[in-house]
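To start, the structure itself, in structure tokens.
Every protein chain except one is present and positioned as in the full complex.
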Amino acid sequence: MLEIKNLHATVGGKEILKGIDLTVNAGEIHAIMGPNGSGKSTLSYLLSGRDGYDVTEGSVTYKGQDLLALSVDARAVAGVFLAFQYPIEIPGVTTMTFLKAALNAVRKARGEEELDAPRFLKKVREKAKPLNIADDMLKRALNVGFSGGEKKRAEILQMALLEPALAILDETDSGLDIDALKVVSDGVNALRSPDRAMIVITHYQRLLEYIVPDVVHVLSEGRIVRTGGKELAGELERTGYAEFAA
Amino acid sequence: MVAVRETVETVDQIAGEKYKYGFSTDIESERAPIGLSEDTVRFISAKKGEPDWMLEWRLDAYRRWLTMEEPTWAKIKIPPIDFQAAYYYAAPKQKAKLDSLDDVDPKLLETYKKLGIPLVEQQMLAGVAVDAVFDSVSVVTTFKKKLSEVGVIFCPFSEAVREHPELVKKYLGSVVPPADNYYAALNSAVFSDGSFVYIPPGVRCPMELSTYFRINEAQTGQFERTMIIADQGSYVSYLEGCTAPQRDENQLHAAVVELIAHDDAEIKYSTVQNWFPGDEDGKGGVYNFVTKRGDCRGDRSKISWTQVETGSAVTWKYPSCILRGDESRGEFYSIAISNHFQQVDSGTKMIHLGRNSSSRIISKGISAGRSSSTYRGLVSVHKKAENVRNFTQCDSLLIGDKSAAHTVPYIEAKNPTAILEHEATTSKISEEQLFYCMQRGVSAEEAVALIVNGFCRDVLQQLPMEFAVEAQKLVSVSLEGSVG
Partner (left out) sequence: MTDTARKFIETYERERTALPAADLGWLKAHRDAAMKAFAKAGLPHRRLEDWRYTDLARVLDKASLAPMPLHKGDVSVPDAQAAVRVFGGIDRHIVTIVNGQLRGDVSLPDGVSLLPLSDVLAQPWARALVETRVSKTQAADILALNTGLMRGGLGLHIAKGVKLDKPLHLIYLVADDGAVHLRNLIQLEEGAEATIYESFVGTGSYFTDHATSLSLAEDARLTQIRVQDEAPAAIHLATLSATLAARTYLSSFTLSLGSALSRGQTFVRFDGEGAEAHINGATALKGRQHGDQFCITDHAVPHCTSATLFRTVLDDASTGVFQGRVIVRPHAQKTDGRQMTNALLLSRDAAMNAKPELEIYADDVQCAHGSTIGELNSEALFYLRSRGIDEQTARQLLISAFLDEAFKTVPDEPAREGLRELAADWFRLTEKESA
């Protein structure tokens, strides 16, 4: 589904990614671990198409097409979803309004008809319930005044609604207590499917106890320095990242 | 907006040809000679079959207008207007009429569709001569019956002059005097028609009143005069929909609106203004010079202005409240969106004269393209006005680095018990917000519309339901072509 080849990228003229190779197949969950500043978030922004991240070398192929040639929203409707580490607040725009705009954009791209209000509402409620998201929260402006846990749950709700083919979860565990972590992880696990791939980016092994990956990569200084099975995460937890530091 | 321009040009062309070749006696008698003189004023008055006192009032306004100068203080740049090169009265018959919707540019129709304007209105707005619409009198009559049962008067201004002279005489010019300002004086001299509303004591007007159905009439003249009188303890909500690209030879629109609220009365006045804004190169478009003022004459009276301004090449408009009554309240909620080369200088005045009077101003300005948007507002507290409260919030949003946003508030307090608060911010749509929306698959244009609608939410909420939906769509359409 996703094939990254020799990817080099700079941010503000500084090289952050220095040759990443990564292949993710449908149905797989890949974890990318690494110390702060290793390039984890850069990779997630780059895949989703944020401005300011310049690819200097290499390629990214998604479902057989050049992902880097697509605009941000084109990638999104093509099924690339990023769960943000710090979701932005958008005053005045209610969560509900936003969800409807996003869902209809994605449905339109898939050739599906737009949902009318009752059907949309039904669908949102159905997806919101297991995430403990009440109607009240959906009526509030998007992410405005949401607690850390609420923001992350809202991200997972969006993922559940939009049903992406490739989901990238950027530090989804940050700022969550254990109960919230469990709710969020259950939400993610419910979306595991043979047609869907996920990239879980995290600093700590904790999250991977709940979302068990098929493959674990260690990112350091802009390169994948080690790849292994899920046991690698546990190993890292014991030894730390010190051995990968330059 | 290209589609709109093309159609307008076509219509202008046809109109021009007719004027050029079609000087039959019949047509001449329907139209005032070009230019403005006492004769023009007399001609209009005679056409309307007005009594002498009305003519004298007009002539007095005209003579005052001659001594006045165009205001130059607004942040507006326009070439000088040649007032002698305009027609001040033209009957509908000379207007170019298309035979059916099939003759209208399909792109124009698409724009209307986006605005959510129903088909019948689309036909009206497109200037199609559909009998059913021109005969909308019957619709009005239905309302009229229902309204007259409770004593509400809702009729064209010219009819009020004939049928209710005592009311017109009593209130005309009492809020906006004929010589109030240059454009008000011009309007007073040559106003063609408008609405007249009177709500008797204690009556809650059973329906929302609207000028929507009178747009064809408005085509003939650009100088409407509207007056609403809410007698003691009454309530009325009035909608003014200018959701049409207006075709006008002289491009000048100078309206006057006077509102009077007596004790315990409330008037809610909502406007969605979408006159032809000119094309992307700043050519054409309506000069919208409007004087709107409400007089909270009675104790505990309330006047609320809500406006969504997306059209016109130039907007010069300050819907204001004179808060004369004790515990009276004035509100001003405004969204002004400008794109391409539009210029907006708009705001409000809250003049606090009564004790415990209060006011609230929420203004949201959005400038895109090379447009310029200015909020200009006055909050003034007179010496004897105790315990006045005002809260003002004006926010500007800039889209693109060629647009401009200005805030010019005047705050004047002559009584220590007043509490006046004013806040203003200017910012742009953040890249992060755009990115977030786009990451969820929403296109850049849609994302801007979504964020702008969020930015305007406080004001949109003030609009009656159907209007709010339309206004939201209008916001999106107005900003088309502003990103990417």
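Order of writing sets the labels: A and B. Residues in every chain begin at 1.
The criterion applied here is as follows: a residue touches a chain if its C-beta (ideal position, glycine included) is under 8 Å from a C-beta of that chain, and two chains touch if they have at least 3 such contacts.
The structure presented is a predicted model; accordingly, all values stated were derived computationally and were not measured.
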Among the chains included here, which ones are touched by the excluded chain in the whole complex? B
Which of B:S396, B:Q439, B:Q462 or B:S476 contacts the chain that the document leaves out: B:S396
Give the residue, chosen from B:V203, B:V344 or B:A413, that touches the chain omitted from the document. B:A413
Chain B residues touching the chain left out here are 73, 396, 398-428
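By definition in this document, only the chains that are shown with their structure count from here on.
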Mind pulling up the chain B residues that touch chain A in the complex? 430-433, 435-444, 446-447, 450-451, 453-458
Chain B-facing residues of chain A, complex: 48-51, 71-73, 75-77, 81-82, 84, 87-88, 90-93, 97-98, 101-102, 105-106, 109, 141, 158, 162
